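Note that this complex is displayed minus one protein chain, with the remaining chains in position.
Letters A, B, C, D and E mark the chains in the order given here, with residues in each chain numbered from 1 onward.
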C-alpha cells in the first residue's frame, strides 16, 4: 500500500499551466501532485564560444530550488556562493535530455536556456523539470516559428521523464517524497513519445537490484511517460 | 498620463494569496500588478551566534529574483557564485523593516527567516517583498502562538512599503517598471499601520529633488500604505 | 548632552588635506573628528562595456575599511573573499551620489573611480567618504581640464553628506560612533551646495520616527552640509 | 572494427598495482589501457556531523584529473576555484557505488575517503576509479582489521564498473576515448561480484536507444565486470 | 648614478610616526621615501585552533595595498574576491619574520595580528612592512606589559628589513620603484639588531647572480638594517 493510496502504476495528478510568465518566450507551471516547478525558456541570439560559426544551436538548462520548497529550509545557493553537486548534476541531466530531441542545425545559431525553479518539492523534481521544461522549450520554439526567425521545427519529439522505484518490495511508478526517502532502488527514465530511451539512471544505495527489477521499473516508466506525453499534448493544444 | 492609465495616487491591483506553501510555517503570494513575489517564513529554534543566551529572537530576510522574472534573462546568482550588491541591499532592507515591528524578547530565542522570491518583476519588488513578507511572518507567528510555543504576540504593528517617484514632472504612487526606468527621483517608504516611519530612501540620479517634492511623495506613500495595510488585514482575516 | 559636548547642531572638526597621493589624479584625506578617510580619484580612458560608444562618462566608487580602523579588529574583506553587504551598499551610495552632479557627456567616454578607504572610524564614514570623495573627483577633473583632455567642466555642483539622528530624544547633527550605536533613528543626507537633495536615507531599528522628526533632522542636515561645502571650497581654493 | 582492434566484448588490458602510496592506509594504481588512476583510501576516526553518535561509518570519494591527463591541457580546478559539475557528478557516483557494498554499522563511526586522481585519461576514468577505488578501500579496511580497530569485515562484496556503448552500430565493451567521443549511446554499469546492479547510467545525446540495445550493453557489462572482479581478486591475493 | 641621486649604500629618508591609530594596541606610519605603510597590531585573547592549550602565543600578519597606492590603479582584492599570490607570499613573509624574534611561551596564549596597509608605494613595501610592523608589535606588547597582562617581555630582538639589488651593474641599498623595475637581481634581507639573519630572498629573473654579488648585497643590507634599527629605537624611545 502506497502512502498516497495510489495504485503501483498510477501517476500523481499532473497539471501543466502554460504562459505563466509575462516575459519568457515560453513558460509553464507543472504540478505533479505537490511537486510544483516553474519552467521558463529564454531565447538568446548567440551561442556559447565553442559553437560560434558552427551553424548549430544550443539548448541548456538551469535548476534551482527555492529555499523553503523543502520540508525544512535549505540554504540559498546564491548565498552559499555555489551550486551543490546535486544541483549541477540535475541541470546537466535536464539539458542533455532536452537536447536529445533537438535538430540543432534547424535551430540555428541561437541558444535557448530552460530555467526550472522548484516552488514546492515532494519528490521527482528533476523529472517534473524535464517534462515541464520541454513544454517551455516547445512554446519558445513556437514563438520563433511564428516570428519566422526559424523556418523548420527543430523539435523532433516530445520528451518526458518519470521516476520509478522499489517501494515496500514492489515496483511503483512516480515516487513521491514519502516513498523516495525509503525506496531501496530509485530509477529515473527519460524517453521520447515513441518510447526511445534518452536517459536511464538506476541507483541502489544499500541493496542492489536485479535486471528483472530494472525491467519491471521500465515497464512502469513506459506507461507513465505515455500519460505524461498525453498531458503535454493537451497543454499545448 | 501614466503608462498604465492609473491616477497619480492609485496603487496597482493588489492581491495576497496566503498559505501557498505546503511546508513553510507562513507563506503568501503577493501580486502588485505584474510584480509577483512568493514569500515564505521559516521558523528555526536557534539564533545566530551573537544572540545566544540573550533571550532575544531574530528576524532576517533573503531576496532573490528568478532568472527570467525580468524582461531579459538575468544570470542566476547561484551560478554566478555570489549575490549582487543590489540583492544584498534589498534583503538587508527587508530584514531591517520587519524587525522594526518585532518585540524580540516576546519572540524568544528563535529565528524566523523570510524568503522573498520574485517570480515576475514589473517594478517595486522590494516594496512588495516587505508587504508580503510581513504576511508570511504574521502567519508563521500565528503558527507559533497556536502551538503555544510563544505566549504573547511579538508583532507590534503591520508593516508595509511602497515606492513613489516623480514621473513626467508629477509625483505618482506605486511606480511600475515603465515609470521606474525613467523617473528622475524614486523613493521607497516603509511604514507601520499607524503611519510611523521605518525607512525612507529617496534617491536622485541625474536631477536633485526638493523637500517639497519629498513631502508630496510622502503624502502619496501614506495613502498607499494605508490601502496596503487594509489589503493585509483582509488577507489574514 | 552629547558625549562629545557638542551643541546639537554642531559638526565635528572637519579638515580636508588635498594632494596626499603621489600617484592619483586627485586625492584628499578628510577628517571629521576621529573619522579619517583617504580618498583618491583614478582616471581611466575607457568605460564599462554598457557605455561603449555612448559618448558618456562614468563615475564609480569603491569603499573599504582597514581591518583595525574599528574599535575591535574586523576581518579583512580581501581575506574573507568578498565584500560585505554593508560595504557594497555604501559604495553604491557613494557612486550614485557623486554621479548626481556629473554632466556625463561633458566628461566624455572615460571612467573615474573614487576609492574611499577608512583609516580610522568613529561613525559617519559613508558621509565623510562622499564629502571627501567629491574633493578627489574635483581635483582629478581639474587635472583633466588643465591637460585639455576635457574642454568644459563636467561637475555641476558641490556634493556633500552628513548623518543626523535622534540621540537622547533630540535631533543632533553629525553622529559620532558613541551616538550612532545607541541612536533610535539615523538618517544620511546627501545634498548639493544649492540644497538640492540627492539621497535621503532614514532608518529606524526598533522605534519608528515621525515626519516631524525627519524634518528636524533635515534642518540640521542643511546647516551641516552648508558648512561642509564651505570646507570643501576652502580646501580647493 | 574498433580503433584498438579489440573484439566487441574485450576489455582493455587491466593492471592493478597495490601499495603505491607510502602514507595511505590503502592504495593502488589501476591501468585500463591508457587510462591510469591513482587511488588512495584514507581513514579518519570521525564522521561528518550528520552521523555523529549514530554508530554508522561513512565512505566518501573525491575525484580529480591532473591538468595534462587529457589530450589538451585542462584548467586546474584548484586554480579555477571550483570543481566542475562533471567532477562533482563523478565523485558522487564513486562514493555512492562504494557505499552500496559497505556494512556501515560494522565499519563503526569512522570515515574512509577514497581519492581517485587520473594521471592519464583515455576514456572510462569514472569506471576505473570505482574498480580501483574499491581496491584501495579493501586494503584500508584490511589495515583496520589487522590492527583490531574493527572486528568484522564491513565490505560485503567486490564492486567494479565498466562503460559500454554503441560504436559503429554495434554494442561494445569498455569504450576508450576514440570510441567514447563518437559513440551515440554510452552506459556505465556498476555491479557487485554477484551481478547485483548498483548503478546503471545510460545516456543518449542526439539519437535515442532501445530496451534491446540496453540489454545488449548489459550483457557486455556482466562479462566485463566478471573479468574486472577476477583482476581485483588477483591483485589483493 | 641612481635615479634619486643617492649613494649606493644610502637608505631613503626614514620616518616612523607612532600611535597613529586611536583603536589599535600598537601602531605606526612608516615612510621610506615615497613608500608609506600604515602598521597596526591588534591583540586578541585567543589563539588559532592548532595552538589551543599549548601555552604558546602567535603573531601573524596581513598585508594589503590600497588600490591607488600604485602608479596605475590596481583592482581591489576584496572586490576581486581573493588575495593575489604576491599578497599571500608577502604576508606569510612578514608573519614569519616577526615570529622569529618572539618568545612564544612568554607571550602566552594570545594572538597579535599585524596589519600592514600600503597607502603609497614606491618599491620596498614588504621590507617597510616588516620594519614598521615590528614597531606596531613592540608597542602592542608594551601595552600588554604595562597592563600586567604579560609579565616578561616576549620580544627578543629588533627586526628590520631592507631590499638590495644590482642596479646599473653595481650593488645598491634600498631599491626604489624606478630601480626595482629594472634591477637584474633583487634581494630582501630580514635581520635582527644583532645581525642574525631571519630571511634571505635573492631572486634573478633573466640573469643569474654570483655568490660574490650576493655577498656585496648582504654587506649593504647589514649597514642599512643597522640604520633602520637605530630609527626604530628613536621612534619608541
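Keep this in mind: contacts are C-beta pairs under 8 Å (C-beta built on N, C-alpha and C of every residue); 3 or more make two chains touch, one makes a residue touch a chain.
Computed from a prediction, not measured in an experiment: that's the story for all the values here.
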item: Contact list for the unshown chain, restricted to visible chains; value: D, E
item: Which of D:66, D:106, D:145 or D:178 contacts the chain that the document leaves out; value: D:66
item: Hidden partner chain, touching residue among E:35, E:70, E:192 or E:232; value: E:192
item: Selected from D:18, D:40 or D:232 as touching the chain missing from the view; value: D:40
item: Residues from chain E at the interface with the omitted partner, ascending; value: 82-83, 85-86, 88-89, 91-92, 96, 99-100, 187, 191-192, 194, 196-211, 214, 218
item: Contacts of chain D with the absent chain, listed as residue ranges; value: 21-24, 27, 34, 38, 40, 42, 44, 62, 64, 66-73, 76-83, 87, 113, 115, 117, 119-120, 122
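The rule we apply is simple: only the chains that are shown with their structure count from here on.
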item: Chain D to chain E, fewest steps along touching chains; value: 4
item: Euclidean distance of C-alpha centroids - chain C vs chain D, Å; value: 59
item: Inter-centroid spacing, chain D versus chain B (mean Cα positions, whole Å); value: 50
item: Residues of chain D whose C-beta touches two or more other chains; value: 82
item: Category of the chain touch graph - line, ring, star, complete, other; value: line
item: Chains grouped in pairs wherever the two touch, ordered by label; value: A-B, A-D, B-C, C-E
